[in-house]
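Excluded from the complex is one protein chain; the other protein chains are retained at their positions.
Naming follows writing order (A, B and C), and every chain is counted from residue 1.
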């Protein structure tokens, strides 16, 4: 960034609501609905200020009827709206999954391309604040397993705005996951690294492109969402010890940017995958598989995965902290792989 | 099997209903409910003959209310029943997923072990008969991603009976997936290899153990469900060409028998994973990851995955046949890896 | 009454279509009903006997009104005006089909006539509410109609969608097609009340039960409901009694039916009854009827011929349309 650019740091929550507001100005067909998105401004502030600005015809509080109001986005988008729908916590997907994965995701394919659903389904993910097993999950790996949904997970305010804008303009259904611990809410711990400069004018960050957020030569740490700032902190800690860590922010799971992963691993010869979703049959497995398929001969050590160890998220702070990957654990895992 | 053993070949559908009937005789708390499980005998025959034998107090036809009747198994099992519930096609999971994954799966953990849900949730999977995108999926990878459910997928009648018996006796919730194309239904193509000798007396096949169903030295083919007989046919085709294929039937995804996978790959130095679920973020990824973690240095070639290529299952026969792994494709993939 | 004859013609077309598909469905299947084999593979849910529901309601809709239909969709599609050739080619899995063969009989999509359906029971309610929301926000005077079986009325989406629609007062009509059975499960074993239409009270909207599988009575009730919706007075719930003349799907042995049940339905064939009515009232002559029969036969034949002569999709088609290619 040139030194003359005025820095305008925004929280991720503000970045998201700004993107939505700008797209709503631009296109009258963009509407927002979900639980508590109106007067409350969204439980996590993603729709803060929108009701005041756009009124209740475009910012709509819904009953607790996720199947109906997510399913409504299907019919509405087929008839010309571009709905942004909030599923308050991703953990609640189970009451509405059929509309999401059997319809929103598949109609374009099942119709041979004649039906389009430009819908953004945004939802909160992540733990770390003792909200226990039904309010702390990440689960993006599950959505990424199912064809027809773009799956995106920004790790900072700049990407959050640019990817939201891209998602709203995309003619496909996009699942937009924001991590509660990156949003910059006053009442929730938030990683400072997520609060970065955000240009005021609308811009897009292309979906489907990972980013090498820090270069390094000894090991590739592949992460997403809240694990990205943690990986960066681990990198910093290891620098004095002479370990040079490359950090990749996947940003998008579907479509997955395999090339960036493979290029990095071919360069560093070591890979650690860090994920806040459950360990097995998820993101960390897929990335490991990509490496096993395409960079196997470059590897000097086995692939390692650090993720939630296939247990529900426990409530008690000490237990939760034990199962969610921490900076300490990332440091330790890198040390094991690079020593 | 000693030559004196009388052979009693059973279809997988018969094997399943026999296991249920025997356990119902044994334990009055075993009940069955679901759509069309009564007079119809289950759309796929898994409950054939049970209504006549046990009456409508224990074999219960339900309305099309999957959340309610699957959720009912939670309360019923906490109060002493051992329900077997049929979700007609796994594709319908989306209307009931919250009860399954946030409650049935997690209550034992969230209660610190004080609540138990001995429930078998059985469901039909698989394509190959032009039932299109909402009736042909496998999806076990998705359930395996979520903690708290045992996930089992028998590939033949012997395992089908023994694993059903084990599932009913298990104090955990077990998702029991039967592949429509293995059941031996008159109106649906079925692989003969699934129709094997089944002892009449009750027996269990332990959950969590993979089986090496055919030994070989050149490559490990790791499969599950309907892909197992296909892999065995591919093996047969390649034998004359001097390629010796080891076939592993995973049988259970959770808990996953990592050891059998790793031992085999360490022996053969090559791995092909064959799966009828979607390719990415699923079973084939997890197995590849296990290999990348634990058998990397033994591999002579990259890991390969053959699975549904991340598209919804298309209706038209030619299209569907193109996306579901076939014997031909397995042969081809093995040849590529072993030449 | 030109309109009545049009309705009759559409009913005949639907019946001819379903009968024709029933016949073709057995082609190339050994054993009989072998689901994967033959000209038309997969499940096949036919709607013969249920024509009055589709025709009675949809005759009041415009082309850009929305219909969402369930797994048993042909009568609705035909009444809505979906192109018979493209629809048939889709059911045959051909490249000329509505979805180039990727959808099939339970997944017919036609943006031209704003028609769609789904194989998941109860799934059509929420999208209809959403379409109606779009109409109200865009100031269009369109209406959305969600059709579903009586079995679907016990799915959670029914409740959530009716409440949402009533709350938002959007132009949608919910039609429950009560053919007495959900596969093998009779309504009394699935539904705690005699009439789903009574459930309208739970949402403060009108609920109407139309007995007798009579297209005129249905048309009358539907007209009122659709007008209400179009005039901004909000949703209505209709429950319409009808009969299923084939099994749940082709190959269903229907062992669960009571003795004589099917026969009694056959005797009340709604098309035969409507025909008698029209003849009696001189709205239709025998000659005109013959012309209609010939005409619908030709249209069905033409559609089937088109489908038969169409090529199968090319394998590459399987990999397209997961996402919009921009």
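One rule holds in what follows: a residue touches a chain if its C-beta (ideal position, glycine included) is under 8 Å from a C-beta of that chain, and two chains touch if they have at least 3 such contacts.
Treat the numbers as computed from the prediction; the structure is a model and nothing was measured.
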- Task: Sort through B:37, B:74 or B:313 and give me the one touching the missing partner chain.
- Result: B:74
- Among listed residues B:148, B:184, B:216 or B:229, the absent chain is touched only by B:148
- Item | Which of B:48, B:107 or B:136 contacts the chain that the document leaves out | B:107
- At which residues does chain A meet the chain that is not included here? 35-36, 38-40, 43, 61-67, 91-92, 94-95, 128-135, 186-189, 309-312, 314-320, 322-323
- Interface with the unshown chain - residue positions in chain B: 31, 57-58, 62-63, 65-81, 83, 95, 98-99, 102-103, 107-116, 147-148, 150, 170-172, 255
- Absent-chain interface residues of chain C come out as 154-160, 162-164, 166-167, 189-193, 198-199, 201-205
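The working rule: only the chains that are shown with their structure count from here on.
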- Most central chain by CA mean? B
- Taking each chain's centre as the mean of its CA atoms, how far is chain B from chain C in angstrom? 35
- Item | Length of the line joining the C-alpha centres of chain A and chain C, rounded to whole Å | 40
- Task: Could you list the positions in chain B whose residues touch two or more of the other chains?
- Result: 67, 91-92, 94-95, 132-134, 310-312, 314
- Query: Which residues belonging to chain C are in contact with no fewer than two other chains?
  - Reply: 99, 101-103, 107, 118, 120, 156-157, 322
